[in-house]
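Let me begin by presenting the structure, written as structure tokens, before commenting on it.
Only one protein chain is missing; all other protein chains are in place.
Now for subunit A:
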Amino acid sequence: MVGLADGTNTRTMDDRPGPARRPPARSRSRGWERWAPYVLVAPAVLIIVGLRLYPLLLGVNFSFTGDGDRNGQPVGLDNYAALFDDPLFQQALRNVGLLVLLLPVAVAIPGLLATFIYLRVPGHRFFRSVYFFPAVLSPVIVGAIFNLLLAFDGPLNSLLRSVGIAPVDWLGDPGVAIFAVVGVHIWATFGMALVVFLAGFATLDSALLDAARVDGAALHQVIRHVIIPGLSRTIQFVFVTTMIGMLTAMFGLLYVMTSGGPEGSTYLPEYYIWIQQGQMNRPALASAASTVLFLIMLVVGLVQISILRRSGRED
């Protein structure tokens, strides 16, 4: 929006009638024109510098000071040492790694379902709307629903019991809980990725599919040799957005479903920051954790940009 407005302004100035066109005024106008771009981007730059970068710098600066008795004193890298020494933060970082490992699953599920819808399985219209439905629910509501479903004496365990399988403590077993939460997160958010995939399919040349079918290709061969190559850019885009979603949008679910437990097994950096700042009254340590999370996101962001750029060049 800002850019549009700026463009209009520039044009108005160029078209100034009368005095501006007279020779003596023209040189002045040329000087003005040289500075005009800077003046015009200044508001945007000032907003970014004043409200984004400067607070960011303050936050990083703050992470090199102490908490409690040492409030305000410079402590060097003590907070970072404490951070990487804290088993909870290590767990949070391990969980970030786990999320990266689970990323292909989170992308494959909407991809596969979108393929079925595209291939017009019976009832595909119904599924198309139903699959998107969870994406409009807030994480708190989703978390509350699954808290009930996954409770030890909840319906899922009753179902398992009725078919003779031992009940699982979905949210109370440290080896299971993180998968339960990630599973719920995928369930709650895959609708958005599904829509992106369907949009991708719209650009796929159906003649290729028909040709493959005529040649007698089985479903897995169609997926492997026609659909995946045809959708490579869409798949990359979904990878990127799903990763961002997993790293930044799990707080609500964690808060409602596990509170970081059991045994600290479902901590993520975001949740850790909140606990340290709000519950432990250690804002400087929380700043250090925020800085680490920022750096992780920066690396992820740069990798994403380079991937998108490379895929753009291929076309």
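What we mean here is this: a residue touches a chain if its C-beta (ideal position, glycine included) is under 8 Å from a C-beta of that chain, and two chains touch if they have at least 3 such contacts; residues count from 1.
Rule of thumb we're sticking to: contacts and distances are computed from a predicted model.
S.K.: For the chain not present in this complex, what protein name does its UniProt entry give, out of "RnfABCDGE type electron transport complex subunit D", "Transglutaminase-like putative cysteine protease", "4-azaleucine resistance transporter AzlC" or "Extracellular solute-binding protein"?
M.R.: This omitted chain is identified in its UniProt record as "Extracellular solute-binding protein".
S.K.: Residue by residue, what part of subunit A touches the chain that was omitted?
M.R.: 53, 56-57, 60-65, 68, 71-74, 88, 147, 150-153, 169-174, 177, 258-259, 261-264, 274-275, 277-281, 283-284, 291, 298, 302, 309
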